[in-house]
Structures are given as C-alpha cells and as structure tokens.
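Worksheet: one structure, shown below.
The chains shown are only part of the set, and none of them has been moved.
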Amino acid sequence: MELDEITISRAILSSQMNTLIDCMELDVAVVGAGPSGLACAALIAEQGIRVGVIEKKLSVGGGMWGGGMMFPRIVVQEEGRRLLDRFGIRSTPYQDGYYVAKSVEAVSRLTAAACDAGAEFFNLTSVEDVMIKGDGRISGLVINWTAVEMGRLHVDPLVMRCRYTVDATGHDAVVARLVEKKGGDLKVRGESFMWADRAESRILRHTKEVFPGLVVAGMAANAIAGENRMGAVFGGMLLSGEHAAGLVLDRLKK
Amino acid sequence: MELDEITISRAILSSQMNTLIDCMELDVAVVGAGPSGLACAALIAEQGIRVGVIEKKLSVGGGMWGGGMMFPRIVVQEEGRRLLDRFGIRSTPYQDGYYVAKSVEAVSRLTAAACDAGAEFFNLTSVEDVMIKGDGRISGLVINWTAVEMGRLHVDPLVMRCRYTVDATGHDAVVARLVEKKGGDLKVRGESFMWADRAESRILRHTKEVFPGLVVAGMAANAIAGENRMGAVFGGMLLSGEHAAGLVLDRLKK
C-alpha cells in the first residue's frame, strides 16, 4: 500500500479536532502538567471522569526533568514513596526515610499513567482568562495557543467549559493569579522562605477549593497560602495531587 | 522524622554524580531522545548493554510532542503499529493501513520503556565534538551543559567514552555534521523534498554505520543520505531505531 501524505494530514486533523470540539465541555480541567497535575489527572480520570490537561509548553513534566541543579534525580520521603510505587516509578533508599528516583523515569511513568486512565492532553496551550458567570464560580477556561503569545500575535482565544478546574501550575499559581488580578476574592500570598519539612507537612491542608470551582494542588497550593518553600522533594507534590483528586471526585459525586 | 534539606541535596548530588562518573565509560551513547533514539536505546538496553541517552533539551521526546501543526497526534502504518504495540502505545485505525496515536502517550510510553530497560538519561547535555584517536573511529563524545551555550559562557567540556554512538538527532544530524565539519570522511546531504512513501520505504537502508563507530537512526539517516522527507509519520522512525539497535547489538557481540 502506498503511503499518502494527505491521508496522514487528514487523519491527524480530524482525530484531534474531534477531540478538541468534544473537550470544549469537560468535567475537570487540570492546568499544568507537572508532578501534582499529572498525578491528579491520572487519579481522577481513573474514575471514568472526563479530564483535560492543559500545558503551556510543548512537553509535559514541568520542573521535574531537571531534578536539583540539573542533576536529574528527585527525592521523596516514606509517604511519597507509596505514590512512586503506585505509578511504577522505581526508587532506591539513600538514607533512612529518603528515597531517590530518576527524573526522566518519574515524568514518563506519571504521564503514561494519566494517558492510560484516559486524560486528554492539550499541550502548547495557555490559559488567558477564566469564565465566571452569574453564579460567581469558575465554569470555564479561556485558552489560546502558547505560540500566539510567543509570537506576540493579536489573536483571540476560545473558551472551554469545565465543572472543576485544578490549578497545578507551580509557584506561579497562574489560574489563581488571573482570578486575583481580575478582582476575584482570592489572594495569592507567594511562597515564603525555604523550609522543606514544614512545607511538606502543610501542603495537604493548603490543597483545597480556594475559589468556587477552583481547586489548587502542588506548589501552587503552598504559594497561595504563603507557605514555606519545598525544594527538590517531590513527595508532597504527588500527595497534594492525590488529595486534590480526592476533593474533586467528592464534589463531582454530589 | 524531620525532613532535612541538606540530606536531600546530598542524595541528589551523590546519586547522580556516581552515575555520571560511572557513565564516563559507556557501551553505547544514543544522541537525541526523539522517537528513533528512544526506541533504539530501549531495545539495546534491554539486552543488558550499558546505554546513555544524551538530550540537549530539558525534556525528551523531540518533535513528537507537537504531532502535526500542533495537533498532538501521530500516524503510523501497519509495520509501525507493531512497535507501538510493543511499547504499549494505543492506536486507533483511521483508514485502511493508517493508525493514529496520541503524541503525549507515545512519548511517555517510549521513554518509560527505555528507563525500564536500564538506559541512563543525560538531559540538558549537548555534544560539542567527538573523540577520534589513532584508529580513526569515534571512541567518545565531547559533552557540555546546554546551558553553557545558552548563556554564552566560556566553559570547557568533558569527554565520555563509548564503543558505539547512535546519531538520532533528527534532520540536523548533529554528530554526523560535527564529523563532516572537522574533515571526517562523511557527507551530510540534507533531506530532499517531501515524499513520505519513498522516505518510509528507504529509511532502513540508510540506517547504518556511516563512519567508524557512528550509526545513524531516524530522520538523521535520511538527511545524511539526501533521502526524501517524511512528515508526521512516525512509523519509519521507530523502525529505524529498532534497526539501529540491531546493528549495534550485532557489532558489540563481535
């Protein structure tokens, strides 16, 4: 059989366009495909919920690829290791209670898990604004190609509806800051000094619905709360993603 | 147990530095972590061979993330589908003989496979030059942090020994061009016009040892041969990676 370029082009276009048109209405939009976003998306999608992951870069994984100071290793504690195991990420003990895993393996395994569970990925896509109507809750995201911003092009966005949004964009807390900037009742306080132990132990309490329809996870949660900074331990981020998934699933059941 | 930042830092440093010092002597260095490089690394490492994957970017995956024109889907033919299946990447038939897979899933599954097989990843790392001694074959790679080039810093490289190098850097054919530029007996002819069918059918014959110690795979193979261009079909690239792996394994056995 001869390979036909035009058939290939149409296969790509029609396949992704159906997904795109379809996903204009999601149950859950997870913004940011770093460790907490990936874990959260995987665990929600596993329950058969319709999840879309919106990532501004071409690749997913966030800050995890570079480990600490470009040495591609991550460290987790005992609790974090449970999630590494769950996603099939191998780790080796370094010292009592400290486990080291490889960055590249961690990203690929987490992503594969989210794909397997049925999450859809929209990479190269930025969130420009949120949709808030009369009920005062976030009911959609205003999205655009990241390339539009990179090329400083004057191009309007589209809108994607979702019942819940998870802001997993790291310490920038992109969605939360958009809400704050536009006058929503939400304050992003910014990360405080480095204190890994405290940051890890408090992250779960900061992982919550901070604005109607908006749940935060990972470093974004700590950044909003003005909590201490964590460093290159990724256990808390995975746990926070798991916790956010639980919260969203609970609310969706109601 | 209290979490200690310094222990984390040391865990990362010592774990990766041991790997780094250790990997200064490799069996095989695969340069470029796109589809052909990942497939090749996975299949070689599976045989218990010591493989390092050198990727200049922070993330692996190359041009696969963006699918065609930022629509994150890839297309493969019947033969390519065999490898998708092997790496656990799901695909759906579009039309007779054409299968569509999701970009993000494809990258993460391929990468996970290479990790599982034991390949080590050196991301954010560029190849500046090759080491060629009296026997006239490539016996090592001259590497540096990509960040050194990005910051236009004047910093010297280090050298990593390897018995075989696989150039899987796409149509730039980075390693082959270094050899050509320094006067090695190798000519990079550059990709010809788009003609997917021909490009796919010829890629395996161009996947070979083009210079003593240097095997090429994927688009780099076609670019060196002056072969036609492929477009967003990734089947040939995976097959080329598989073929390169076979060649290298054969030679290592001798």
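Just so it is clear, A and B label the chains in written order, and each chain counts residues from 1 on its own.
The definition used in the following text is that contacts are C-beta pairs under 8 Å (C-beta built on N, C-alpha and C of every residue); 3 or more make two chains touch, one makes a residue touch a chain.
These figures come from a predicted structure and were not determined experimentally.
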(request) Assuming 2 chains are placed, give the number of copies in the entire complex as this structure defines it. (result) 8
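The criterion applied here is as follows: only the chains that are shown with their structure count from here on.
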(message) Between chain A and chain B, what distance separates the C-alpha centroids? Give it in angstrom.
(response) 28
(request) Please name which positions on chain A make contact with chain B in the complex. (result) 1-5, 7-9, 11-17, 57-61, 65-75, 77-78, 88, 92, 94-98, 100, 102-105, 107-109, 111-112, 115-116, 121-124, 145, 147, 194, 196-197, 200, 231-233
